[in-house]
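With one protein chain withheld, the remaining protein chains of the complex are depicted in position.
Now for chain A:
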Amino acid sequence: MLRATHKTGLVFFPAFDWAIDPTHPEREERLLYTQDQVFEEGLLDIDGIVELKSDLVTIKDIQRVHFCVPDPWAVITESHLISAGGAKTIGMAVLDGTIERGFALVRPPGHHANRVVHGARGFCNINIEAIMIEYLRRAYGIDRVAIVDTDCHHGDGTQDIYWHDPDTLFISIHQDGRTLYPGSGFLNEFGGPNACGTTINLPLPPETCDEGFLYAIEKVVLPILDEFKPQLIINSAGQDNHYSDPITNMSFSARGYAQLTSLLKADIAVLEGGYAIEGALPYVNAGIIMAMAGLDYSHLREPDYNPDRLRQDADVTRTIEKTCNYALEIWRKRSSIIHTVRQKSGCAERQRQIFYDTDNILETQQEQIRICDDCAGALRIDSVSDRGVRILGVQVPRKACQACIDQARHWYEDADRNVYRHIFLQDRVKDQYLERKI
């Protein structure tokens, strides 16, 4: 009889009644055929695979991660609470030991949602992985976490949230930002002045095949994970690298995704993008589930799978090798890079504009981080959208040192009420979220 060698939990929440709009790629139908395939294969009946009922996240769970403008209710729907809740349910089951690994097959996705949320970007409103991770840190005392984002789009939201966190390793493998939304995720984005090297980007050229992806995983991702020694590995399992995906240009197959999953051995996978809903998703998702559970997936293939047509160009291979070597070098030299990044002591600043493509909002951000060797650093974000709402978000990081706590308090209490519509303090030490009232 068929039996999973790793006890695997699934939360399946296809949100059959939620869409951005009727013909949007992120629509009701997206996981319909995946559900058909998963049910018909009988995956949920296999000994050692269990289906869990999704729990909801709370507003407090969201506020542990985000500054929502003006408040969480304004930027989310109930389906976001459920999809983040699906990830949280899997995370809790893994840490409770009721399952060894788990996959949150949920929608809507989250990896393009930044720390500040004025609306939806890249089909994402809130970052479901980050909400899960910060909950697990709070509830289970987890410290070091690695996120490997294998969605075809750069996981810019997750990168933003963990940019300054040296305890969270974020690796994103994606199609080169010069050729695809959101246009970021280059090699020189490797983390803020307190967390150099714990953000790693592997932009791969269009037409990268199974071979190229698996090369990046084996040559870069696995050695870095080995060295970083995370307590939890999370896979942002986007499936839009598939050769038939309508909005990207990569050449990854269902079997490639299954192999990637076997190599990565993630504790938790969370579904991200993937829009070839008929020809790819049913097979890719089945493959990921089978690989997580340790089942034989050698009989799995797409109806139109043709390995001969999915051979990688020599040019592509060379570019991938160069990218991988460069990324490894950044990782190895991360402690010396820190000194070049920290040109002056005190605080570092960055100014950015962020476009919310889904909701058509433009945000301008001024970010200040206290340079600190003792913690992740107090963070101050001054954010204004082109709809005229200006807010201040101040963060006390987890494990903050006293100097950073004082700095954050100071920023929060001294902010000018006449300038900002809202002044927020996200205190991860006290697990509090405050808004300063007049």
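A few remarks follow.
Definition applied: a residue touches a chain if its C-beta (ideal position, glycine included) is under 8 Å from a C-beta of that chain, and two chains touch if they have at least 3 such contacts; residues count from 1.
Going forward, contacts and distances are computed from a predicted model.
The listed choices are "Succinate dehydrogenase flavoprotein subunit", "Acetyl-CoA C-acetyltransferase", "Hydantoinase/oxoprolinase" or "Cytochrome d ubiquinol oxidase subunit II"; the UniProt protein name belonging to the chain that is not shown reads "Hydantoinase/oxoprolinase". Within the complete assembly, A:Leu300 is the residue of A:Cys68, A:Met132, A:Met250 or A:Leu300 that touches the hidden chain. Contact between chain A and the absent chain runs through residues 1-2, 11-18, 22-23, 27-29, 32-33, 35-37, 39-43, 45, 51-54, 56, 77-79, 82, 246, 278, 282-283, 286, 290, 295-296, 299-303.
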